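Heads up, the thing below is written out as structure tokens.
A selection of the complex's chains, in situ.
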Amino acid sequence: MSDLSRTVEALLFLSPQAVSAKELAEATQASEGQIEEAIELLREDLAEGKRGVVLREVSGGFSLASDPGSEEAARRLLAKPRTPPLTQAQAETLAIVAYLQPVTRPEIARIRGVSSESGVTSLAERGLIEESGRSQFGAAIFKTTELFERLFGLSGLDQLPDPSRFDPSPEDERELRERLLKAGEQRAE
Amino acid sequence: MAIADLDLDLDLELFAGPFDLLMAVVLREEVSLLDLQLGEVVVAYVEHLEREGELELEVATEFLVLIAALLELKSRLMLPGPEEELDELKPEEAVEELIARMLEYRRYRDAAVELSARFESERGYLYRSAPLPAELRRVAVEAASAVYDPDALGTALGDLLTEPPDVDLSHIRPTVSLERRLRALRDALLRRKDFDFDDEFGGEDRLTQAVTVFAMLELYRKGEVTWEQSECFGPIRVKKVAPTNIGKGA
């Protein structure tokens, strides 16, 4: 292991946040190319299944995380309960914020067709979204947080699944239209 | 399939029949949205839910989206005046609007499923959260420059050297008890048969001396003491009166 990779590993170990290649280069006074090489070495050494710690690329930088295989033991040691899964309301609200950010609360409600007060509040409490100012009409504007990227294993928002994947197919659309009209017509007969 | 599966029969003032039929007739403007009490539809749905005893989430969500869309359309229709193109929302446009709304919602519903799965698969990775080692939480010796004034230490030391002032009692009124002065007089007379007032009590404050004189008068009344003073402001000689004398005198 090179001196530089050792230093990079130490920095990732110490830093509470993900560290970008640029920050690593500045701190170690190495070039970004050298950092790339050092990261490449670490990527091999800390690949899944090799050690208790793995290298991850999250929220615009690099971070160390414990191997998922040790999750149960870690929760026992740290007395940390497993975070509950997202509820449907939370997941829908989070999807809207993630893809449309920055987005206001009324916009979220308009898309979901229901008031999204509690979904927004609970996501903010879990640190996945945060207020980032007010719209000109005074509505709170929301965006996702760094923690969101970390917990979802995203190296950046551009790593979100391609939204076009969720476009309804023309068949879906036709079906929906037919359903709304036909069902009525049949009964009207 | 979802909303078509909703077996909700309505019996409203304006309309009797299943919910999806209502949607269709509203969209074809066979029933005016303006006259339809949407609140009644919601109440009917809630009653339906109570009868069924279970909530099918997908159906419920779609129902809410539809009702919300209808409410918005209706509120647009109710807007007065100039926005005429809104007032003249054609049935086909209403259908399109409704469909667009439902499709948009579906997009995020599906993205939500994907995000939830991702959240689930990522939950096993745990990140470290520990304070920085002490040496990183302070200034490096080499980088340190003078930011504090040594005089601050001297001043702090001066404060510590200053002994606290005696507690100020001037606000407390001194009181002198006659009882205690009587006791002091009797104690003095136990030690000696006679004494000079100033020798015994000259060190006391004026108030105490005055009360002691009152105590002497009291003891004189009781026949326990007498005194002599040869001139004004001269020394006072206090003398004990022997009990035998009292007996004889009586």
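Per-chain numbering from 1; labels A and B assigned in written order.
We take it that contacts are C-beta pairs under 8 Å (C-beta built on N, C-alpha and C of every residue); 3 or more make two chains touch, one makes a residue touch a chain.
None of these values were measured; they are calculated from a predicted model.
Stoichiometry of the full complex, written with the labels used here: A x2, B x1.
Keep in mind that, in the parts below, only the chains that are shown with their structure count from here on.
Each chain gets one centre point, the mean of its Cα atoms, and the points for subunit A and subunit B are 36 Å apart.
Considering their complex, residues 13-14, 16, 54, 56, 63-69, 71, 74, 82-83, 85-86, 88, 91-92, 94-96, 98-99, 111-114, 150-153, 161, 163, 165-168, 172-173, 176-177, 179-181, 183-185, 187-188 of subunit A touch subunit B.
Against subunit A, the residues of subunit B that register as touching in their complex are 1, 3-4, 17-18, 20-25, 27-28, 57, 61, 64-69, 95, 98-99, 101-116, 118-130, 132-133, 136.
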